[in-house]
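Quick one: the structure is below, and I'll ask about it shortly.
Every protein chain of the complex appears in place save one, which is left out.
Here is chain A:
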Amino acid sequence: MTTVDGLAHGLAVALQPSVLIYSLLGAVLGTLVGVLPGIGAMAAITLLLPITYYISSEAALVMLAAVYYGAQYGGAVASILLRLPGTPQSAVTTLDGYPMAQQGRAGVALFTAMISSFAGSMLGIVILVLLAGWLSGLATSFGAADYAAMMVMGLVAASTIGEGRLAKSLAMVVLGVILGCVGTDVNSGAQRFTFGQVQLIDGINLVALAMGLFGLAEIIGNIRKAERDGPPARVSLRELVPTRDDLRRMVAPITRGTALGGFFGALPGTGSTISSFLSYALERRVARQPERFGKGAIEGVAGPEAANNSASITAFVPTLTLGIPGDPIMALMLGALVIHGIQPGPMMLEANPDMFWGLVVSFGIGNLFLLVLNLPLIGIWVSMLRIPFRWLYPAIIIFVCLGVYSVRGSTFDIVMVAAIGAIGYALTQAAFSPALLLLGFVLGPLIETNLRRALLVSRGDPMIFLERPIACGFVIATFALLIYGFVKRSDQGSQASSVAD
């Protein structure tokens, strides 16, 4: 079956009324759970799983997939308006999205996020269709050494995200890495920093960490500020729409973000997270005035949003073509396929072309639904900011607790959120960047696992990082980044001193 035949075939599957309805349902649910702080695609798909027993396998997977990428759209809303990211990817969106909202440009920020998400997804689908074969090879050609080198590069590249002093940025990354060490050591089975708490054996809950560091910390911070003096002025529709200048600024970041997301998304595991952070770091690097970042730069919303949506599309490549799920949500979707007697794996494209192509086409339809659904909602979301703090904040705290509890039904995690919230408040007051802590938390353990695994594979020979071409490429890129950083720093230093002279 050629690609064109496949797409035509997929169109026929995806346009069946029942499949269309489930696609729309998934998109609506995805948006909804994405908007609710802490309740993510995982919780929604878990709840929907039993329903999928009773509908066709195509409809089931189309719906679950729509929830998965729909949640990315919704996640941007809570991140921009309330600084409540449910995932590390949305944490990147808060960096410039939230300042925009505070400057009264919430509508523009949301519009930017939606358009970037849509463009990223659509271009991601094109990448998926044209390069599926190549991308599926990517998953098996990356070994532990390559992952370790890639993530070190990601960490180095992204460490420029934090404003202010390098030492503060590094401190946050390191703290994140240390928090990431909590739990069972994969290599020895030893328990680290669990203090005898069985609840900590699997580590600190990521959602609890994100909710505490950002959302709760923000709420605590705002309690000290005076209650808003009445609701902010009503915004007209005109103010929601980006200016021509805004649109012009978006194009390049969206293109770069999509390319990054499309590539990294196809790697099982961290693709989506690392591509969001890299996209943000890249936009900041190439920007003419990098100092605008962190203060409401539209590029800082457009790039990462395009990246994480494009990544969420290509993340289906290893899942569908190799039967290798990249994250727990993908594993859940594989579970749904198995329930329907479809064995995901290398043979799926041949054995179930309906499923594969139907799903690909449904991505396009689902994203169209999401755009049509979300653009009119922007006005409503923005008006949420008019709710007085005394009503808004207790409601948010309740949703945060619900969301964190929904991850694994643990009350211990709710206590964790409270504690992390207090720490997060202290960090924000001292002008540390919690986004970097989150990045360290996610990447640190992965670097450690892959580094140690690579050394086990090579039986202790560190040359593996230079002998494998992919790893070697990333090592060179990392050093290039470091040297570039130092040169630029000393350049600025000498300029500053010559000015002083």
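Following the convention adopted for this analysis, a contact is a pair of C-beta atoms (placed from the backbone, for glycine too) under 8 Å apart; a residue touches a chain by one contact, two chains touch by 3 or more; residues count from 1.
Just so it is clear, contacts and distances are computed from a predicted model.
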| item | value |
| --- | --- |
| Protein that the absent chain corresponds to, by UniProt name, given "histidine kinase", "Iron complex transport system substrate-binding protein", "Cell division protein FtsX" or "Tripartite-type tricarboxylate transporter, receptor component TctC" | "Tripartite-type tricarboxylate transporter, receptor component TctC" |
| Given A:49, A:385 or A:402, the one touching the chain that is not displayed | A:49 |
| Residue of A:8, A:166, A:186 or A:251 touching the missing chain in the full complex | A:186 |
| Selected from A:21, A:322 or A:477 as touching the chain missing from the view | A:322 |
| Touching the absent chain when the full complex is considered, from A:7, A:206, A:339 or A:477 | A:339 |
| Missing-partner contacts on chain A, residue numbers | 45-46, 49-50, 139-144, 184-189, 191, 196, 198-199, 201-202, 268, 322-325, 328, 331-336, 338-339, 341, 343-348, 408-410, 449, 453, 456-457, 459 |
